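For this depiction, one protein chain was excluded, whereas all remaining protein chains were kept in their positions.
As written, the chain order gives the labels A and B, with residue 1 at the start of each chain.
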Amino acid sequence: MSTEPIIFQPTPARAAPSSKIGAVAWLRANLFGGWKDTVVTIALLAILLATVPKLIGWLFLRATFWGDADACRLAGGACWPFIIDKFNVLMMGVYPQELGWRPGIAAIALIVLAALTYTNRMRGIVLVVAWAILPFFALIMIGGAFGMREVDQSLWGGLMLSILLALVGVIVSIPLGVMLALGRYYGSPVVKSLCIAFIELLRGVPLITILFMASVMMPLFLPPDMIINNLLRIQIAMILFSSAYMAEVVRGGLQAIPNGQTEASLALGVTRRHTIAFVIVPQALRHVLPPLIGRCIALFKDTSLVIIVGLLDFLGMIKNAALDTSWLGFQAEAYVFAAFVYWSICYSLSLYGRELERRGPSAQKR
Amino acid sequence: MRNLVKLGAIAAAAMATAGAVSAGTLDKVREAGELACGVSEGVPGFSNPNSDGDWVGLDADFCRAVAAAVLGDASKVRYVPLASKQKVLAVSSGQVDMTSRTTTWTMKRDSAEGVDFTAVVYYDGQGFMVKSDAGITSAKEMDGATVCVTTGTTTELNLADYGRANNLTLEPVVFEGKREAVDAYASGRCDALTTDMSQLAAFRSGFADPSAHTILPEVISKEPLAPLVAHGDNQWKDIVTWVIYGIIAAEELGVTQANVADMAATSTDPNIQRMLGSTGDTGGFIGLESTWMFDAISAVGNYGEIYDRNLTATLGLERGINAQWKDGGVLYAMPIR
Partner (left out) sequence: MPMTKTRAKSGFALGNIGSMASQGVVLAVVLGFVYLLFTNTQENLALRGIESGFTFLDKEAGLPIGDSLIAYTPMRSYGYAFLVGILNTLFVSVLAIILSTILGVFVGVARVSHNWLLAKVAAVYVETLRNLPLLLTLFFIYTVVLAALPHPRDAIQLVEGVYLSKRGFYLPRPLAEPGFWSFLIAALIAFALGLAFWRWAALYKLRTGKTLPGFWGGLGIFIVLTALAYLITGRPVGSELPVYAGFNFKGGLAMKPEFASLLIGLVLYTAAYIGENVRSGIQSVEAGQIEAANALGVSNAVVTRKVLLPQALRVTIPATTNDYASLVKNSSLAVAIGYPDMVSIGGTIIGQNGQAVEIIAMWMAVYLTINLIISLGMNTLNARVQHAER
């Protein structure tokens, strides 16, 4: 007689009740979880059904992709040949077309550097140096130097100008902002009050008034022979404006560094100045990278204000294009295209900001 | 500490430049090798970039004439588009050497705003444009109408004055730029658009259906348009003024872009000889070469040619009061001698 060894056979777990899984349950939990939810869902669905198909129809289905203004008017949908026709002007303004490859190279450099930064292939001091050099490289490529034909700044425009203003603005204003923040945080009473006055004054007024000041008033401040061209004056205004905000961001970072860091560094015999430069500031900057990215987005958006003081940036070119008599009546396309470009750039930056927040120093502590 | 260094550097730089002596505009232009000329942001017929990015129009031609007279090369002009608000300050602060930008000669600007007017290049007047289907034939019928107008100009002041004088309630909608105002008018935001008559004609010609818009007959103001220079540099003011007179006189004397070389060589009229530098040295009076007007006329032609090219051919504007005094107009160049 052999006895079968009794082995415990657990009954297989039953599947989750059908009321808790599957599409129906998901719908119930997430869309129809009560009469209020149901009403909201149905109302939203109704709105979306009323608008989205129309929008898609206009954007794509009834849209014209090739042809001229008359073909567009006939089709009734969006008119993309208009954007294609104006593409060069929108990107570069009245910059000489035959030299378009020069801003092109600068743009490629920007994209490559951005890609290397995003994928984390390049880091540390190399990264910082590369970003610090980029605006100068772009300025040289666009403006012309070292034997390249010079292109006057009054011809710079379009998306190129918007990005350039933002890029130079951000990169120059970060060190300025750091200095202001250090002055406000560590400075002697006089330095501190001067820094506070500067920061609060610039943060307290709209950018437009600062731009007006730069374009209208700055020449009055300067000696009669010192003439700075309009673009440079506006760039300086944007840098100063941005540095005040950067300073506040950096100050947040300085406050986040535990005191022990300073004490340890001083105890090791490092001088105060070196402690600030090599211990505090690098850590503080790492802490505030995500809000710094936020400031970059804000500054890029703010460059659109320069049309009010007579520079033709991307939005300015969009407006001009919309008023072209041979393409009358396609304003909506122009604005949709502008929205698409601004949104793509700002949204990718904000995604990167969130990514940094995830890998950043404050995330590791959790 | 760094702040200190930074501020010190800025202050030092500022002090270093503060010591420099102010040079005359003529020397500045010669040294730079180009004339910085303020123009509009785009008014068809006066100053407007064409599809190649070159500035064309009556105002742009006067920039070129001055550059030709001063530098001997009409292409040495740097055009600086200026918004209405900037136009006076840009020239008074020296950012541009002159503006040629549909600017109305007024007492206040001439006396209290740091600029000098040179000579009138176009006698304009402000008017109204309305949609034809509104059925209006006179500005006096516009009580209650909404009017699109550009800011920073005499236009908005004239509009207010006109309403006051004729007891009309005109509701203004004030825009930053001319284009915005035109666009708002076209979209139906306003019943009427007001600006200088010549510009109304220019904008009307840009509409899809020009006949759907009517320019009302009333001229509500005098708008003598003249280039501006900074107050205080008399030599430079003389240069710009006399180049303009020269261009106007050229038409009166029958000197054209085509025949200027012949005239210089063969003309026996002492007026022409003096102007073109064949005899005497009129250029020397204002610090220029004796060929100053020869260069200017070779580059842009006389007033009549400039007018036909920019205003009659493209916009269909008649000469009107902008004809020579001999033809019943008000153009009257001072004698060049």
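Heads up, the rule we're going with is that contacts are C-beta pairs under 8 Å (C-beta built on N, C-alpha and C of every residue); 3 or more make two chains touch, one makes a residue touch a chain.
Keep in mind the model is a prediction, meaning the values are calculated, not measured.
Chemist: Let's see if you follow the contact definition: name the visible chains touching the chain that is missing.
Modeler: So, spelled out: the chain left out of view touches A, B.
Chemist: From the listed residues B:W105, B:F175 or B:W292, report the one that touches the chain absent from this view.
Modeler: Of all options in B:W105, B:F175 or B:W292, contact with the hidden chain holds for B:F175.
Chemist: Which residue among A:N88, A:T117, A:N229 or A:T262 touches the omitted chain?
Modeler: A:T262
Chemist: If the hidden chain were put back, which of B:D97, B:D191 or B:E252 would touch it?
Modeler: Here the residue in touch with the unshown chain is B:D191.
Chemist: Looking at the full complex, which residue from A:G93, A:G158 or A:G187 touches the chain that isn't shown here?
Modeler: A:G187
Chemist: What does the interface between subunit A and the hidden chain look like in terms of residue numbers?
Modeler: Touch with the absent chain occurs at residues 29-31, 33, 37, 40-41, 44-45, 48, 185-191, 194, 201, 204-209, 212-213, 216-217, 219-224, 254-257, 259, 262-263, 266, 272, 297, 301-302, 304-305, 307-308, 315, 319, 331-332, 335, 338-339, 342-343, 346-347, 350.
Chemist: Go through subunit B and note every residue touching the omitted chain.
Modeler: 1, 3-4, 7-8, 10-11, 14-15, 18, 22, 84-85, 88-89, 92-93, 108, 111-115, 134, 142-146, 149, 151-153, 156-157, 159-161, 163-164, 170-176, 180, 184, 187-189, 191, 230-232
By definition in this document, only the chains that are shown with their structure count from here on.
Chemist: So how far apart, in whole Å, are subunit A and subunit B when each is placed at the average of its C-alpha atoms?
Modeler: 40
Chemist: Tell me, which parts of subunit B touch subunit A in their complex?
Modeler: 1-4, 6, 14, 17-18, 20-23, 41, 49, 53, 78-83, 85-86, 89, 93-95, 176, 179, 182-183, 206-208
Chemist: Mind listing the subunit A positions that touch subunit B in their complex?
Modeler: 94, 96, 152, 154-155, 179-180, 182-183, 187, 191, 194-195, 215-216, 219-220, 222-227, 229-230, 273, 308-310, 319-320, 323, 325, 328
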